[in-house]
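Note that one protein chain is taken out, while the other chains of the complex remain in position.
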Amino acid sequence: MNAALLTFDFVLLAGLLGVAWRCLASTDLFRAVVLFITFGLLLAIAWVRLEAPDIALAEAAIGAGITGALLLVTLERLKHIMNRPRTDTDHDPAPPPDPVASDADAPGAAPTGDAASRAADAGNAALSCAPAPARGRWITLVVTVGLAGLLMATLATQEHDPGLQPTVAEHMDVSGVDHGITAVLLNFRSWDTLLELAMVLLAGLGAWSLGRHDALPARPTPGPVLPGAVRLLLPVAIVTGVYLLWAGSHAPGGAFQAGAVLGAAGILVSLARPHELPDPDPRLLRIGVTAGALLFLAIGLWGLFAGPALLTWPSELAYPLILIIETGATLSIALTLVALFIGGRSPREDT
Amino acid sequence: MIESLDPGTLYPFGGAALFALGLHGLIRRRHLILRILAVNIMGSGVFMVFLGIAARGNAPPDPVAQALTLTGIVVAVSATAFALALTVHLARLTGYAVLLPGPLQTHRDSHPDDR
Amino acid sequence: MIADLLTTVLVLAGLAFFAAGTLGLLRFPDVYTRLHALTKADNLGLGLVVLGLMLQAEGPAMIFKLALIWVLVLAAGATAAHMVAQRTWTHGEFERRE
Partner (left out) sequence: MSTASPDTLIFATGALAAVSLGLPLLASAWPWQARRIGLLGLPLAILGLLAAVGLFLDAAPGMDAPAVRVGLGGWEAPLGVTLHLDGLALAMLLLNALVALAGSLYARGYIHTAAGERQFWPLWLWLWGGLNLLVLSGDAFNLFITLEIASLSAVALVALTGDTDAVTGAMRYLLINLLGSLSFLLGAALLYGEFGVLDLQLLGELADDGPTVRMAAALMLGGLLMKAAVFPLHVWLATAHASAPAPVSGMLSGMVVAAMFYLILRLWLLIFAPLGTPALAVLLGLLGSAALVWGSLQALRAPRLKIVAAYSTVAQMGYITLAFPILILHPAAWPVVVFFAFAHGLAKAAVLMAAGTVQKAAGHDRMNALGPVLRARGRTVFALGLGGISLMGLPLTGGFLAKYLLLEAGLLAAADTTTIMQVWTALWVVMVALGSLLATAYILRMVAPAFAAGERNPGGHVSAGMEWMPLALAVGAAAMGLAGASLTGLLEHTTVAA
């Protein structure tokens, strides 16, 4: 049995390395992205082998799912941009024409002058790219293989420190929840989680600062199948999201997985019905994406004034407070992920 | 020897290899999408080291290292989302999504303001 | 004991369908036949695996969850296959870039 599992481990690791290699060596971006999503799913299996079902859930939902969707929509945008005749002076990020209206695959117009030579270097087709140049191949190889060797040698010398598992187990009874990872994320190391929410928000703000959103370069398939499937899947996704949120207190799950599932549902809706998306008030949207972190900080301030320190709360109130914080975090994360998928800020924000 | 190769010992080596592989891709490839993928693969390598450390030995897995990995994944996806938005923005301005080495416009005397 | 044996048989049968589906994906000549092989064989294979695992489940809640997984994969697989087929029908065969 042990030998069988060991073989499985080796095959999985070889598969991961092989897929990663093929992904990074690819000259076709679409293929690279598909391989990357495969890589994410294989990673989720590896996390299960490492007794980390929470991380496997998160990897499948966030690492492979959301990242994959973002990558694919980026490819679609790039294809659209590069097939559009452009002038060198459009510094203003004007939204490209609606892709549904100009569905014909126009041949890529060659950029002029200096840009042309660079673009020729990069390969003309929108979704292909030049293979790595031969120059410098050996140096890079030696450096990276050397780095891998050093890292492995270092890891081989390490002793097995039990880490903080005993300490966490000792304090579980006052954490307010029954699941170790949730206890760490929302009680013992809640500062990390608060800053992580800030990081998600900041990614959204950064994307918004780059320009207004364009018409989503999605081409809805004609016919009733996709909208029908969305109608079927949307309630299930919402139930799953809420379930994951609630389950986080005692079993694998939690705010980030739930937020990713709800975000994925939102992305699905925006793919199926890109022309019927609601255009929410930008003020509401801004408050929505910051609400999770603001709520978290506001609850944390209690500890600052009542003592002993920021983000402290009485252990008998820990469970309800953690649930409130997680709910806010889930909603903000889901909203931010959908906003990142749609792209830039709402044009109504600038008026 | 075989007995000592529990997943917690084996997988960190894989993580180190993934980190180096990602670095190789980041240095060698010029297209921004591939570079972003390379950074993500490097990140996965780091997470594999973390989770391997969490699973080492016979004790139950270390929840702190697992929680750190979860945080790391969310931070990575945020950074990736912003990097992709920046890539699209760059492509809109220049028509290509490649970072080429060599002098930029700033190093020449001509500047967009002069036109 | 009988449940264990049945589980083994069902899961192995399911895996055989998965293998057949994957073989079809790799070897069949065009998009439609590939989709055909992949979705049909995989849906059946997953059904058999789920059935096998249900025999090992601890309670009705677990059985329900397993059944739900199968239904959801059926719905998602059917939608995705339809979209790929539709796109191929309107835009022609995906280009091969090797």
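Order of writing sets the chain letters: A, B and C. Residues in each chain are counted from 1.
As a working rule, a contact is a pair of C-beta atoms (placed from the backbone, for glycine too) under 8 Å apart; a residue touches a chain by one contact, two chains touch by 3 or more.
Not measured: the values here are computed from a predicted model.
Interchain touches from the omitted chain, evaluated on the whole complex, reach A, B. Residue A:199 is the one among A:13, A:82, A:181 or A:199 that touches the chain not shown. One chain of the complex is left out; on chain B, the residues touching it are 12, 19, 23, 26, 32, 35, 39, 42-43, 45-46, 49-50, 53, 56, 64-65, 68, 71-72, 75, 78-79, 82-83, 86-87, 89-90, 93-94, 99, 104-109, 111-114. Interface residues of chain A with the unshown chain, by the touch rule above, are 91-93, 150-151, 153-155, 157-159, 161-164, 167-168, 171, 187-192, 194-196, 198-199, 201-203, 205-206, 208-211, 283, 286-287, 289-291, 293-294, 297, 300-301, 303-304, 307-312, 345, 349-350.
Everything below uses one rule, namely that only the chains that are shown with their structure count from here on.
Averaging Cα coordinates per chain places chain A and chain C 26 Å apart. Look at where the CA atoms of chain B average out and do the same for chain C: the two points lie 32 Å apart.
Contact of a single residue of chain A with at least two other chains is seen at no position.
For chain A in complex with chain B, the touching residues are 2-3, 6, 9-10, 13, 16-17, 20-21, 23-26, 29, 32-33, 36, 39, 43, 46-47, 49-52, 54-55, 58-59, 62-63, 66-67, 70-71, 74-75, 77-78, 81-82, 86, 89-91, 93, 96, 111, 115, 118-119, 121-122, 129-130, 132, 136-137, 140-141, 143-145, 147-148, 151-152, 155, 160, 162-166, 168-169, 180-181, 183-185, 188-189, 192-193, 196, 199-200, 202-204, 206-207, 210-211, 254, 256, 337, 340, 343-344. Within the complex formed with chain A, the chain B residues making contact are 2-3, 5, 7-8, 10-14, 16-25, 27-31, 33-34, 37-38, 40-41, 44, 47-49, 51-57, 59-71, 73-82, 84-89, 91-98, 100, 112, 115.
Taken together, the chain C residues at the contact with chain A in this complex read 72, 75-76, 78-79, 82-83, 86-87, 90, 97.
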